[in-house]
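Note that this complex is displayed minus one protein chain, with the remaining chains in position.
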């Protein structure tokens, strides 16, 4: 399981002193990009020059306990499902100092043709790399 | 139904030229705050001085079609459920020029005691205002 | 003078209850894009397909008084200088309810060749439109 860390700074917290919830998704995406990069897959596939897009078509999160300003959070990332044209990732947000889960999230990614919007098969190499990392451990996660 | 508009600027879009998905939640929250304010409820309740928090405990979104850089998007907001300690809102993101739905989102809000973390009853006035605005029209929305 | 409004929501404020300062630049840019669009100039020029970039090479801001959560701020925009390859814009952030200036900002924009990085002449139409809107009124602004 790949791990990415962030400190909940002023950039991510609100007047109540806790994480502004869209920031959870932002950090999930930064974790995802670091993980893809470590696997050897940049997101070059999504750049405007390309003929495909790799949009997220569904995202959800459950917030169990507040993430407070100044806390360091480790984001764990797991592959939950790999289809022909799509894959699902799950994220766990854990406090480093208190070692408890504060939030969970998941995202569904689909490869689509930029012009037609139709789903397209994932590249073989990406699909193989995702399948090799599939995890059933995090079984309580509701995806 | 309250409506809030935003232009998908560089601030909200990514190298593929489309909305970076966490920004959908950011705009949903700006719409929510405008709507609460128009109803006469500021979010003063969440400020750090207060003894309660009003966190979002669940958020989700479905992305149907990309929101491209420069598009003006109208965010419609509807009350889907009001409980004793919580409420659920639904958001529809519609292109103004093409009049099609690009995304939908929902959020679940719970009033909790800042110290104990336990759910607390919604203030009567807020609860009444939310109940008065409950909508069953947007029935295809999966909440 | 073009005006853009925003409410300082949770998205823009920090645990002290005031605007997180990078958000001032975000709102300045949203104002700038709205203004360019109203003038008939989209930022299509900066899209990845294009052979040019229109980067901001200098940005600065002075913060005179805090912008608090919930306040509605009007962003005024003025052209301060137009050169052969660049232009300078100035922004004034004013509280709508208290009618005082909370912050000022300025940005310097240069058109450059995407490959060589060298400055290139502004398109005639854009340059003419900017020159027609140049303002010397806001003379106390330090640009």
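In this document, chain identifiers A, B and C correspond to the written order of the chains, with residue numbering beginning at 1 in each.
Convention: a residue touches a chain if its C-beta (ideal position, glycine included) is under 8 Å from a C-beta of that chain, and two chains touch if they have at least 3 such contacts.
Every value quoted in this text rests on a predicted model; they were computed, and no experiment measured them.
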For the unseen chain, which displayed partners does it touch in the full complex?
A, B, C
Please pick, from C:1, C:38 or C:57, the residue that touches the omitted chain in the full complex.
C:57
Sites on chain C contacted by the missing partner chain, in the whole complex:
14-18, 20-23, 25-26, 29, 43, 46-48, 50, 53-66, 107, 117
On chain B, residues whose C-beta touches the chain left out of the figure
10-11, 13-17, 20, 22, 47-49, 69
In the whole complex, what residues of chain A lie against the chain that is missing from view?
7, 9-11, 15, 17, 26, 29-30, 33-34, 37, 42-44, 46-48, 69-70
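Assume only the chains that are shown with their structure count from here on.
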Mind checking the centre-to-centre distance between chain A and chain B? Centres are C-alpha means, answer in whole Å.
21
Note: chain B residues in touch with at least two other chains are 15, 17, 26, 29, 43, 46-48
